[in-house]
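All protein chains but one are shown at their positions in the complex.
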Amino acid sequence: MNWETALPLLIVLSSLIPGLIIFFLAEKQVVARITLNMAAALIKLALVGVMLWGVFHGHHYEIRLPFLPGLDLVLRADPLSMLFVTLSASLWLATTVYAIGYLEDSPNRSRFFGFFSLCVTATVGLALAGNLLTFVLFYELLTLTTYPLVVHRGTEVARLAGRKYLIYTVGGGALLLLATVWLYTLAGTLEFTARGFLSGLDAVHYPALIIIFVLLIAGLGVKAALIPFHGWLPQAMVAPAPVSALLHAVAVVKAGAFGIVRVVYDVFGIEFAASLGVTLPLAILASATIIYGSLRALFQDDLKRRLAFSTVSQVSYIVLGVAVAGPIATIGGLVHLVHQGVQKITLFFCAGILAETLGIHKISEMNGVGRRMPWTMAAFTIGAFGMIGAPPLAGFISKWYLGLGALDAGQNWVIFILAASSLLNAAYFLPILYRAWFKAPPASWPDERSFGKRETAWALLAPAVITAALTLGLGLLASMPYSPLEWVRFITEQEYAP
Amino acid sequence: MTGDIVGIPWIVVLIVLPLTGGMACFLFPTISKSLGLIFALAIFTAVVGLGWQLVEQGAQRYAIGGWGASLGIDLYADGLSLLMLVTAALVGLGVSVYSGAYFSREKAKHFWPLWLLLWAALNALFLSADIFNLYVTLELLGLAAVALIALADGADALNSAMRYLLVSLLGSLFYLLGVALLYHSFGSLDIAILAQRMEPTPAVWSAVGLMSAGLLLKTALFPMHFWLPAAHACAPAPVSALLSALVVKASFYILLRLWLEVFALTDTSLGQLLGLLGATAVLWGGIQALRQTRLKLLIAYSTVAQLGYLFLAFPLGTNIAWKGACYMLLSHAIAKAAMFMAAGNILRFCGHDRIADLDRIAQRLPLTLTAFALAGVSIMGLPPSGGFIGKWLLLEASMSAGQWWWAVILILGGLLAAAYFFRVIGYAFTRAGLTHEVGVVPARMEWAALVLALAAILLGFISPAALELMGIGTPFGGERAG
Amino acid sequence: MSGVFLYALLGVGLFVLGLYALIIHAHLLRKILAINVMGTGVFLVLVALAAGNPDAPPDPVPHAMVITGIVVAVSATALALILMLKVSVATGKNHLSDSTRD
Partner (left out) sequence: MSNIVNIFLLLLAPGLPLLLAIPALRRRVPWPAHLALLPTIVLLFLPGSFSVELPWILWGNAGMGIDTGARWWLAISVVIWAASASCLQTPDRRGAGNRLTTLFLLTLVGQIGGILATDMVSFFTFMTLMGYAFIGLLIDGGDEKTRRAGRIYLVLLILADIALFEALLIAARSTDDLGYEAVALAIPPSPSSALYLSMVIAGFALKAGFWPLHVWLPLAYGSARPAVALLLWVVPVGTGLFGAVRWLPLGELSAPIAGTLLQALGVAGILYALLFKVMRAQWKQLPAHTAIIAVGMFAMGLGTGLLDPAVWNQYGHLVPVFVAAVGLALAIMIAAFVWLEKREVFPSESDREALWLERWAKDIIRWGRRAGGDTLPELCALWLARWDSFWQAFTWQELFDAGEYLLQRWELAITLFLLLGMVSVALLWLDATSVL
């Protein structure tokens, strides 16, 4: 085993092993747990950095384990997987810091952090999956490891939310599995290949392939919260804030979106998918989700629920970018994978801070909160503007490429979807900002905790501020070498190479 | 050295060892716990030895006492037997470790001899080369199993033991009648010889019907599962584990063996009928499991559903399908044993097994719940687990055979399984209305369940090797394309 | 239609009769007896079929099977009787009660 095979495995193990150890730590071993968590997150980030460099310089990282007759478990680093791996690894670090601050003095922390690490393992494994089988494996693993986090609080509400979460995700997983097996019996391979591996199939199989595509998208769409499979996401918001932040805003929904990207590009191949006529319905579905999610967000008073519906809407940008079919739209969709993650995690961090520090859960309670917590709300403001797509924030870059790509592909109607979505985003974010900054604060907050001179615990605030800064940086310095945008261009060159 | 190991007639050792162990435990009841454990380890080693032998030398045939066919007793071991032996050895070892802490001294005195006798019957059954020996071992197995169920006190347990006994005897008699007809038609009891002489006559048809019916009754295939839930739910936890994991599989093994080698009826409507019954079992068992309010009954119904999976291979009849069913069998055995053990822990901890009142077991009994959850993963067929491999192979087989409806059943069964397991897990995280007195669960019991559950997961990673071992002596016919 | 087959059919008939009794009788002792009758039916079939050809000496294998079968049947019956006694002590009834339903 040399470095090039070991590295993908190490990246997966760097959160798996600490996660397993953490389960066996006693509640009181706080220092050990924090050290382990932070060390793991940093090591993972370092390994990902090395791999990023390697992939850019043409190194080939791959490890295979025989799993089934004719099918291996494959972990492979290609540019697309690196995009997602880097996102998860860096946001994991931020969220770990945040979670340490957030869960101070709450019960069952070992269990929480254990499953948290396992979730990241599943996400990273899913990103590195080199074939559909490996993907399915980690996809299911993600379902299993997130469930304990959703029901972490152990209330009846949490149990019901967990139930709903499972009904959706396990059902989706089942469809995915069925489609995968079917695909395997038709194609004889499941290996992700740039520009797909199905175009060589006999035309007799095309109807079957269309059904498979629908099944795959339905299975993945559950996690990506495409309508009508989005119902679990707002419910799952009963989970603790770091879970909502990392998992529901980033890991889980992104896993679905990432899967759709994989299916469209590396299983079907974008040209082949377009020739099957399945990309346009997908684009329409994504557009409907974008609009519907925004509309629902508009009428939520619960902050986390509003953010959840916003996620429903925003994640479909990725799908839209993929489905519009064209190199530029692809850039927009893929880069939104990163940008939406960074922005949404900022928003969720802030929502969690508000809930922890002031006991605020509803938007109607947020009057004047900007005066009490200027840093938090500044971060929130940046995140919200990013979501609206205001320049020069990260969301603008995604929207720009999506719009340009749609024009480029001759799908002008997408522009109107984008415009309507921006309008709606503004309509549900700006009132929050208005309340927070310009309304007079109430005499007392619902449930205030004092942190001395600071507005809140630094472990909560720092990650939020850092991700907010990233939101700005990713947009402003979009053309910097190694920026997500540049990386996505690098990916797109491969997927669309003549 | 290698030659020495390969040279030992492990086949015989495998039958003699548990028998001797049973005797020893019966004679020295005071040290039966340690004796039992030692013998369990020895049997496990012997299975490994046999496996080695099979890998080195291929399928084995051994005539006891050199008497040879017709009156003598022949033993035969190939990949399929090895699979079953390994299943029995793994589960048996787990159960032995678990039972060492589970039973009181009084009960242990009865448990160990019976359990080793059961193990002997199992091993002999898996190694028998003729259909009459299969009958004898089947009866032995049934009697030992009934006695084990009766170990649990209470009217319910005795009732279900009695019911099980009658059913078991009935099934065996049907089988025996079939044996008589087969012998009459072909003048031999040896499976290999029967396979050569096989031809479809009305008597053979009636034998097939009788034997299959008897075995299906003992395997508790829908709609003949009526005896199973009560028996499996009332028995003591390790016994439940044995029954669900091994005893029902024994009769399935006989059916499989006959079907593969003697009957060769895959393409007939009988295969489709079995598949249909299996599919119904999957759905019906799943729905009933979902409707249970008690944990052990839920697990018992889950067994009904899981047994249905095994029969989905019959209408397909391809190499992959058989292998899938066998993998399913193996992983279900291990996972279900772990699950019953976990349920036993919960029962001991809470004093009840009402699902709605589990009250934060996740916090208070984390190892056990982990075991339960991991076993559940395998039962649901989620990756990576043995159950997933089995399900995948079956799915692949049904999709390649163009019989996609079986694939749908498999998927639906998985969903139902997920529904009923997560129902339990969900309650295990939440606070219940009433708290209850807390019993002590020895660490050994928790770890035994956990290790078995981990083994079920681990099965997901060793499938290439396992499938190759299973194929020794090509019990499933050649590799067919598709 | 030889006498051998007549015996065999008689055996099967006994078997079916036993089965019928097993179903309709609730009393456990009767059920156990019914099982025994069924067993006897099977043994009869075996013995009858052993003498397949009236001229040749009878085949020893079915006889061996029958003897083994009888041993098995005896032990099974013993176990069944013990169990029946325990059931009637525990429940006060001589028949199987319905499975418990929650």
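A, B and C are the chain letters, set down in written order, and residue numbers restart from 1 in every chain.
The criterion applied here is as follows: a residue touches a chain if its C-beta (ideal position, glycine included) is under 8 Å from a C-beta of that chain, and two chains touch if they have at least 3 such contacts.
Here the structure is a predicted model, which is why all the values come from computation and not from measurement.
Colleague: Touched by the hidden chain, which of the shown chains?
Modeller: Taking every chain of the complex into account, the missing one touches A, B, C.
Colleague: Which candidate, C:A8, C:L28 or C:V61, sits in contact with the chain we can't see?
Modeller: Touches the omitted chain: C:A8.
Colleague: Given that one chain is not shown, which residue among A:F115, A:Y317 or A:W400 touches it?
Modeller: A:W400
Colleague: Please pick, from B:P223, B:G351 or B:G439, the residue that touches the omitted chain in the full complex.
Modeller: For the chain that is not drawn, the touching residue is B:P223.
Colleague: Of the listed residues B:A101, B:A203, B:A432 or B:L454, which contacts the missing chain in the full complex?
Modeller: B:A203
Colleague: Touching the hidden chain in the full complex, which residues of chain A are there? Just list them.
Modeller: Residues of chain A in contact with the hidden chain: 295-296, 298-299, 371, 374, 385, 389-392, 396-397, 399-400, 403-404, 407-408, 415, 419, 422-423, 426, 430, 434, 437-438, 475-480, 483.
Colleague: What residue numbers in chain B mark contact with the hidden partner chain?
Modeller: That gives, for chain B, the contact residues 163, 167, 170, 174, 177, 181, 201-203, 205-206, 209-210, 213, 217, 222-227, 284, 287-288, 291.
Colleague: Please give every residue of chain C in contact with the chain that is not shown.
Modeller: 1-2, 5, 8-9, 12-13, 15-16, 19-20, 22-24, 98-99, 101
We adopt the following convention: only the chains that are shown with their structure count from here on.
Colleague: In terms of CA centres, which chain lies closest to the overall middle?
Modeller: Chain nearest the centroid of all protein C-alpha atoms: B.
Colleague: With chain centres set to the mean of the C-alpha atoms, which chain is at the far end from chain C?
Modeller: So the chain farthest away from chain C turns out to be A.
Colleague: What whole-number Å value describes the gap between the mean CA coordinates of chain A and chain B?
Modeller: Going by mean C-alpha positions, chain A sits 42 Å from chain B.
Colleague: Considering only the defined contacts, which chain A positions touch chain B in the complex?
Modeller: Chain A residues touching chain B: 23, 65-69, 107-108, 111, 136-137, 140-141, 143-144, 147-148, 151-152, 154-156, 158-159, 162-163, 166-167, 170-171, 173-175, 177-178, 181-182, 184-185.
Colleague: Note which residues of chain B are touching chain A in the complex, please.
Modeller: Against chain A, the touching part of chain B is residues 320, 360, 362-363, 366, 373, 377, 380, 382-384, 388-389, 391-393, 395-396, 399-400, 404, 407-408, 411, 414-415, 418-419, 422-423, 425-427, 429-431, 460-461, 463-464, 467.
Colleague: In the complex, go through chain C and note every residue touching chain B.
Modeller: 8, 12, 15, 19, 22, 28, 31-32, 35, 38-39, 41-42, 45-46, 49, 52, 59-62, 64-65, 68-69, 72, 75-76, 79-80, 83-84, 86-87, 90-91, 96-97, 99-100, 102
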